[in-house]
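Below is a structure I'd like to ask you about.
Shown here: the complex without one of its protein chains, the others still in place.
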Amino acid sequence: MSGNTFGHLFSLTTFGESHGPALGGVVHGCPAGLHLDEAAVQQELDRRRPGQGKTSTPRRESDKVQLLSGIFEGVTTGTPIGFSIANENQRTSDYEAMRGIYRPGHADFTYMAKYGHRDHRGGGRSSGRETVSRVVGGAIAQVFLAQHNIQAQAYTQEFGGIQAETIAPDKAHELPYFAPDPSVVELWDKRVSEIKKAGDTLGGIVEIQIHGVPPGLGEPVFDKLDARLAAACMSVGAVKSVEIGCGRQAARLTGSENNEPPDPALTHRNNAGGILGGISNGAPIVLRAAVKPIPSIAQEQEVATAEKTLAPFTIGGRHDISAIPRIVPVLKAMALLTIADMLLLQRSARSEGSPPATV
Amino acid sequence: MSGNTFGHLFSLTTFGESHGPALGGVVHGCPAGLHLDEAAVQQELDRRRPGQGKTSTPRRESDKVQLLSGIFEGVTTGTPIGFSIANENQRTSDYEAMRGIYRPGHADFTYMAKYGHRDHRGGGRSSGRETVSRVVGGAIAQVFLAQHNIQAQAYTQEFGGIQAETIAPDKAHELPYFAPDPSVVELWDKRVSEIKKAGDTLGGIVEIQIHGVPPGLGEPVFDKLDARLAAACMSVGAVKSVEIGCGRQAARLTGSENNEPPDPALTHRNNAGGILGGISNGAPIVLRAAVKPIPSIAQEQEVATAEKTLAPFTIGGRHDISAIPRIVPVLKAMALLTIADMLLLQRSARSEGSPPATV
Amino acid sequence: MSGNTFGHLFSLTTFGESHGPALGGVVHGCPAGLHLDEAAVQQELDRRRPGQGKTSTPRRESDKVQLLSGIFEGVTTGTPIGFSIANENQRTSDYEAMRGIYRPGHADFTYMAKYGHRDHRGGGRSSGRETVSRVVGGAIAQVFLAQHNIQAQAYTQEFGGIQAETIAPDKAHELPYFAPDPSVVELWDKRVSEIKKAGDTLGGIVEIQIHGVPPGLGEPVFDKLDARLAAACMSVGAVKSVEIGCGRQAARLTGSENNEPPDPALTHRNNAGGILGGISNGAPIVLRAAVKPIPSIAQEQEVATAEKTLAPFTIGGRHDISAIPRIVPVLKAMALLTIADMLLLQRSARSEGSPPATV
Partner (left out) sequence: MSGNTFGHLFSLTTFGESHGPALGGVVHGCPAGLHLDEAAVQQELDRRRPGQGKTSTPRRESDKVQLLSGIFEGVTTGTPIGFSIANENQRTSDYEAMRGIYRPGHADFTYMAKYGHRDHRGGGRSSGRETVSRVVGGAIAQVFLAQHNIQAQAYTQEFGGIQAETIAPDKAHELPYFAPDPSVVELWDKRVSEIKKAGDTLGGIVEIQIHGVPPGLGEPVFDKLDARLAAACMSVGAVKSVEIGCGRQAARLTGSENNEPPDPALTHRNNAGGILGGISNGAPIVLRAAVKPIPSIAQEQEVATAEKTLAPFTIGGRHDISAIPRIVPVLKAMALLTIADMLLLQRSARSEGSPPATV
């Protein structure tokens, strides 16, 4: 309950820091009877692996997941699926200089304020490395949801201020940056080259579409589907805003501009992003997360010290120049975990136990 | 757990529909020993009351809260605070025509999909009327937080596409629209007159600042303070995006532009909005919610029917022309409830039971 | 989460003290589509009403429940069912003398230790009066479970040290003391007359049978069905032990004496009480709760004072001479709430959403 578990019925509990022996977690509530093999989980994990593409750190982790329980003869048993991923290739000495300082944009200062004791090596629990466990959980959710013909697509809609002009999400997972438009890759490559030269970093916007979600998912009032998705995405380190459907733009529309009949069979637009009153209507779920630039830049910066002074500091170690694209499979995983949980919650909505009918 | 409870330690559970006998709820976990009188709670409730201002429906509800438990001799006992607010002045006949139709932008269709049975009179549980219970909960949180010198201010930053030029939040609660800038009120009045004439409705953007939050609030990974605030705001009916600090804009900044030392005593900007790694750093918490236009417009629209056809329909009844300004105290309440919960959670962060020290 | 909510999916949240304006609660997660009328709920409530039978206080409360939400046209909507029961006929002056003293066997002392502030009038939140809300919740669960052909019977197995010789639970709800054996009533009446004369009070043992529970209910490890039932019963004020099946007696059996084939279709005894490995096997669930004597006796006793001294004191007011029989419908309600929750949880056990099959 203290922040390490996501979800009610289909839930993920995680542990692990960037520089401890291992990270891992437990998926609870994955229904019994599901064919699940480690390779399918590993494939998702490989998509967020460091050392791939132009934006990524040369730090290489093999990031091999080991499933420890909950599966028998290749099929889930309904009991919790424990898993772990070993930490390798740590160069602890890289971080020793950071013991007494609090870096800009990182959680060094706030963890110290919260706990009075922290692992200063590269972020500890607040490191992006924590997200490996999310991807494992999301991969298991993906297998479950595939049974129900629910799929998610995640891609980079905007990177370094440059938007993709067309959105063709089907091929995004094969393109650099998870780009939804092959023609934008060259522009983004150029932006990366510039920013690397400047010793700086970039942010961007990730869009997620979830297809096949039946109408009826989401719980009234506090566990609305959009509220849960917002928390899911905002819980990922670098995310600073979440939008559903036409999102922020809705504030500038009039009712007559924004309205559309609620039944997606009768509707051509999808301003609502597939959610009305916090409950899915059967249209694709569409959401976007804005990702801030990685705070570990190669330039000298001012940091805060334990003595409450400013000091010039150049962060060592190996760092990505953007959370994009590695954050893309993480956000997809969070969306999948949310939908899986809501799908199971929906099973108790009606008194006869009938599956949710299309209206 | 099924979506009607918000929070872990300081929590609010609500019930009630727009057209049932009463709405209400239970505040759990409000610490004992707090002076709490009904008048303080009623004052907050009065701020979201219908029948005030130019954007509001003429429907008048006195919205008197009755506290039913948890207080003895004016002081909280630590036991749950039950409360109820009677529904008055219902004109059920206004809604009879809506039995067979699903309105644009409302939850009629999705509730039917979810439950197979719904109260068609004005939204039922999905009605904005549900938010009275949130405001009561928020008012109790406000009394608790005042003890810790934590205050929230909420105001309309943008309305109908027109932004407030200056932000002076101290007086906003006394101005129409909870405007942070007296000079914008005339422009917004003009916009309202136009839109009323057109039989249309408006959206806008609400900003919240929370002052006095100590460093250390928020739980790593899934219950980050920003994740909880995002869910809190997105759980309010009309909200389509939530941003923290510089929000969506962060996606277009470089690391060197966005970075700042994490100790607010040493920092002049507040790009992070008071939250780093999901944990408060002691700077003011700043967040924004985009509010869509009210879907009940006075014009004839196409609605969906139970027979899966489109039909022209003019929604009767009395409706606001914007969720602004009545949504402003609701969003403030949600932010306060979030902070109150996180403040109590923080009490278990350290082994000696010491309060969180400033770093 | 702070102790006022019972259950995960089918859950009950309560509020209220013995001497506040009202008690009440919220039932969350009752599935939509269930016919539910107030009269059915009131009937259960009437079974725990004071002023009935020989053991009961002359204090009379009409204890009328009002359902405030979640029902439309006589059918549940899936949204929370709020309810309240007004407190009447309070004679606050009866309790004024108890402000500075802590009674034996009551929670006066421990609430003061916990909260530093308490409502001294008759127990406040710790009063048995709190259980009215449990009975309302249980009555709603009963309606839900009846749909699934699940029924509970609760009766007094032993009272004042005198056991019922035969157990015929079907008629128990019509007999004094909810006696399972008409012939024991006279003995129990005699015991009551004696104990009243002595100014003393009695305890006893309540047994519950739940019929029709399908195999498969209960969650492995921490939410085993027996663990949940134990917590459910032990959470009722006067209960000091809970046993499942042959219970305490199992400690003295050998494996060969205790064992029986796990399939109830093939089994003649039910030592296990219908639960194996924490999961129902389809046999009747059988459990017993030992109820301590009411601590408010008519004799002068030694009480503790706020000054940490002993003082002689005679408790005034009107008190039952046993929690039996009024606790019987309360324990039944708790058992029903547990089963209802577990039945909904079971809906997510399997990947295809199929209902639990008989093995």
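The chains carry the letters A, B and C, assigned in the order they are written, with residues numbered from 1 in each.
The definition used in the following text is that a residue touches a chain if its C-beta (ideal position, glycine included) is under 8 Å from a C-beta of that chain, and two chains touch if they have at least 3 such contacts.
Note that the coordinates shown come from a computational prediction; the quantities given were computed from them, not determined experimentally.
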Write down which of A:Y95, A:Y115, A:F159 or A:F313 is the residue touching the left-out chain. A:Y115
Absent-chain interface residues of chain B come out as 1, 8-10, 29, 31-34, 76, 78-79, 144, 147, 220, 344-345, 347-353, 355
Against the hidden chain, chain C presents residues 1-6, 8, 14, 102-116, 123, 125-126, 130, 158, 160-161, 195, 198, 200-205, 214-224, 226-235, 237, 240-263, 265-266, 272-273, 275-282, 290-297, 299, 301-304, 306, 308-310, 345-346, 348-350, 354, 356-359
Contact set of chain A toward the excluded chain (per top definition): 1-5, 7-9, 11, 13-17, 20-26, 28-29, 32-33, 66, 68-72, 75-82, 84, 114-119, 124-125
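One rule holds in what follows: only the chains that are shown with their structure count from here on.
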Determine the centre-to-centre distance between chain A and chain C, using the mean Cα coordinates as centres, and give it in whole Å. 45
Approximately how many whole Å separate the CA-defined centres of chain A and chain B? 26
CA centroid of chain B to CA centroid of chain C, Å: 38
Residue list for chain C, restricted to those that touch at least two other chains: 1, 8-9, 29, 32-33, 76, 78-79
